[in-house]
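Note that one protein chain is taken out, while the other chains of the complex remain in position.
We just call them A, B and C in the order they show up, numbering each chain from 1.
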Amino acid sequence: MSNNGDAPIEARTEAVAAALIANKHLSAEDLAHFVHMAEDWRPQNGARVVARAWTDAAFRERLLTDATAACAEMGYAGLQGEYIVALEDTPERHNVIVCTQCSCTAWPVLGLPPNWYKSPEYRARVVREPRRVLREMGLELAAEISIRVWETSAETRYMVIPLRPAGTENCSVDELAALVTREALIGVALAAAP
Amino acid sequence: MSNNGDAPIEARTEAVAAALIANKHLSAEDLAHFVHMAEDWRPQNGARVVARAWTDAAFRERLLTDATAACAEMGYAGLQGEYIVALEDTPERHNVIVCTQCSCTAWPVLGLPPNWYKSPEYRARVVREPRRVLREMGLELAAEISIRVWETSAETRYMVIPLRPAGTENCSVDELAALVTREALIGVALAAAP
Amino acid sequence: MDGIHDLGGMQGFGPVVVEADEPTFHLQWQAKAFALMVATQVVMRSHNTDEYRHSIERMNPAHYLRADYYERVLTGTATLLVEKGVLSAEELEVAAGGSFALAGPIAADPMLALTPQPEPRFAVGDCVRVLPIHPAGHVRAPQFCRGHEGLVLHRAPRFRFPDTSAHAGPHRKEHTYHVEFAAADLWPGEGAANDTVVVDLWDSYLEGVRA
Partner (left out) sequence: MDGIHDLGGMQGFGPVVVEADEPTFHLQWQAKAFALMVATQVVMRSHNTDEYRHSIERMNPAHYLRADYYERVLTGTATLLVEKGVLSAEELEVAAGGSFALAGPIAADPMLALTPQPEPRFAVGDCVRVLPIHPAGHVRAPQFCRGHEGLVLHRAPRFRFPDTSAHAGPHRKEHTYHVEFAAADLWPGEGAANDTVVVDLWDSYLEGVRA
């Protein structure tokens, strides 16, 4: 049976929080701590990793060999970043990330996942009809480009290294990072043209 | 996306009915006709079929050979009764009916299906864990009795002929029919003791 | 389509609740929704039963699970009336005084190229396997039996083939078979050693298995 008669979600959340704090299982500071932590996980982190990989061949090697260490080197580590694998796009192959069973994501480099990534729409469809989903989201891939959809079913957390856009030879690392959105890090968009 | 902002279901139903009647596609009498028809489809019809099968060996033979004709002989025929098959329980085998993909039922002999039969709960569970579902519904079957679950995926419409209860040797056909509920005709209950 | 309607075997649902002496209809709108469903098919001949079943299957899964049975009946019927051009979504929303969620569109390529089988290929006692198909349109082979082997218990008469019937494909009728599957094969680990599930399947959905 569906349960439409629930108390408002704000009241239910507060009920749990207040009870745990009243019983001294947790403090208000504990909760504030994790909210702040989440706010520090930003897709800009992953964008900086990508921009560095585009411009620093030795870092790119380290990133492809051991992304967990390479991201940690830049200060991006922690919960849901225990084993990161970087997926490098090529002209022949495009990578896309999904978590069909819940919504796992590499928090330290991608940030908490956006609503669309957590939606049943994306989770159900992108493994089965990735080309159509990407097209609907504005990314039309040529038929000869193969798509690899990575399902985050275990503890590996993925990030996509999109192709470096043409015409960015003279961009700085910061300018390059600004071309990489959260959507590009997940694989539903390309890195933007400068 | 879920659609919680819909107009009330009464208003939506009335909108369709009023438009079709205004455009002369249908008349109010057409609608009343089918409502009355549905109200004539009653599980008591199937109960009479069962009671007769219990007491009339020749009819039982005809029912097991061609239930569509045998039910029609008693006046039970029509929509969703075009090809009826009767499933006779034995001491070794118990039959249960479900329609996992929608809610198909032999309307003329069982009546329109009850809410529980149409619920996702029943449709999802009874094919997979029939013994547990029957137990929860009050029917505990001995482990050595095998269960056959009949999924109404095509156009065959089923009815169960439950075992005739002990102690009914002197019951009239009407008394016997009164022991057979809709639930017994579907297989989630036995015929009641007199 | 592998939609939410194909519920057989899905876990996570609670108890089945039986209402004693349930009436044919609880509420007037439910009776009207039922009558509209039948009358649009039988009197108006706006669409056939296979199109109708598929229209409900196309409802958004969250709406499907939230809706009462007769809301699904009404939604499927209204969707087809709009798709056939009998009514417009706009006039329905105006008349209803608010939003009126319809089912989603039919897939671009709904039918698989399954060879028609006008003559029955199987007999009682045959062992058959359900093809591991996933048509994007209407299909009546439940997912839980696809790819599995079963035994033919009975051969039923020819009936319209639902996959083509729902999508204006060529006229086609085929026999269906009552095929028995071992529950222990469908769902290993559920511990139902002597239980079986019988599914009524069109000839096209099956292939023979050599003994």
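Here is the rule we use: a contact is a pair of C-beta atoms (placed from the backbone, for glycine too) under 8 Å apart; a residue touches a chain by one contact, two chains touch by 3 or more.
These figures come from a predicted structure and were not determined experimentally.
For the chain left out of this panel, the touching residue among A:46, A:108, A:130 or A:162 is A:130. Touch with the chain omitted from the figure is made, among C:16, C:33, C:59 or C:73, by C:59. Of the residues in chain A, those that touch the hidden partner chain are 1-20, 23, 25-26, 30-35, 37-39, 41-42, 79, 83, 85, 98, 100-103, 111-112, 114-116, 118-131, 133, 136-137, 144, 146-156, 183, 188.
Interface residues of chain C facing the missing partner chain: 1-4, 9-14, 57-62, 64-66, 104, 107, 109, 112, 132-136, 147, 187-191.
The rule is short, and it goes like this: only the chains that are shown with their structure count from here on.
Per-pair counts of C-beta contacts peak for the chains B-C.
Separating the CA-averaged centres of chain A and chain B is a span of 51 Å.
Multi-chain contact residues of chain A (touching two or more other chains) are listed as 1. Chain contacts: chain C has residues 14, 17, 62, 65-66 touching two or more partner chains.
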